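Shown here: the complex without one of its protein chains, the others still in place.
What follows is chain A.
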Amino acid sequence: MSQRSEPLPRIRVRPLTRANLSIQLTLLGLTLLTLYSFTTFDTRGIGLVEALQDMLNNFRLLLLEPRLRSVSFADLLEALFVTVGLGLLTTVFGAIIAFFLALFAAQNLAPIWLNNLIKGGTAFIRAVPTVLWVLFFAVAAGMGSVAAVIGMTFHSAGYLIKAYAESFEEIDAGVLEALRASGASWWQTVFQAVVPTSASALLSWTFVRFEINFSTAIAMGATAGAGGIGFDMFMASAFYLDLRELGAFTYAILVFAMALEWFATHMKARLGKSRE
């Protein structure tokens, strides 16, 4: 019973490894930085209460009192149509280019050196944000809708090639083997086995990209002068300083985004039904 007198050593649930230590040190550093930044804010003499009141007032104007002034409702619809058009066009262009390149990027359909070439290239395209591609093409095409279409198509294709190629790679290798064994050529195998098997996955990815492109198209209207509702919002906020009109645009976009979501869900449900 002499052992009882010795205190038992504490059991650590998480051993103090290098990884744990570095995580804890990082968290500590971030906390100190945050505290430091709070003490050095340049508030320009505006009180916290006053600022909060102003902010809530702005939200009230934006969300509770929306109305149009510089443009008519018809103008708003037309601007929305332009933005949707930009999103849809770049998605369709991107999807067509991506479909063919993704076939050569899939490991089960093309030689490995070609896979790596295309995958490497698209990784580079995706690493650069869409806005930068638009500005890059604006050098040649000038600021406006042309640069926006080319730049957004570029990035959409890069994104969809990766998504499509991964869908293709999930196809059962046996099915491809069976068609080859019956004497089918490569293109026949693609359209008779690869496309029917991966159709719903391709549709899903394309819808996701359309949602992304719709919101990018709004931003492009303002930053790249591509027109549409983004440009009207830019004018309402930066030129007319009209929060009520900005609110009306925001609601218009919200309604369309919800309609799009409903449509996408509905389409997927219908595809699922025919699959049963």
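Quick note on the criterion: contacts are C-beta pairs under 8 Å (C-beta built on N, C-alpha and C of every residue); 3 or more make two chains touch, one makes a residue touch a chain; residues count from 1.
Criterion: contacts and distances are computed from a predicted model.
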- Query: Of the candidate names "Bifunctional protein PyrR", "Ethanolamine ammonia-lyase large subunit", "Oxygen sensor histidine kinase NreB" or "Phosphonate ABC transporter ATP-binding protein", which one corresponds to the UniProt protein name of the undepicted chain?
  - Reply: "Phosphonate ABC transporter ATP-binding protein"
- Touching the absent chain when the full complex is considered, from A:Ala74, A:Ile112 or A:Ala181: A:Ala181
- Note on the structure: Contact with the hidden chain, among A:Thr31, A:Gln53, A:Ser70 or A:Gln192, goes to A:Gln192
- Query: In terms of residues, what is the contact footprint of the unshown chain on chain A?
  - Reply: 172, 174-175, 177-185, 187-188, 190-193, 196-197, 199, 275
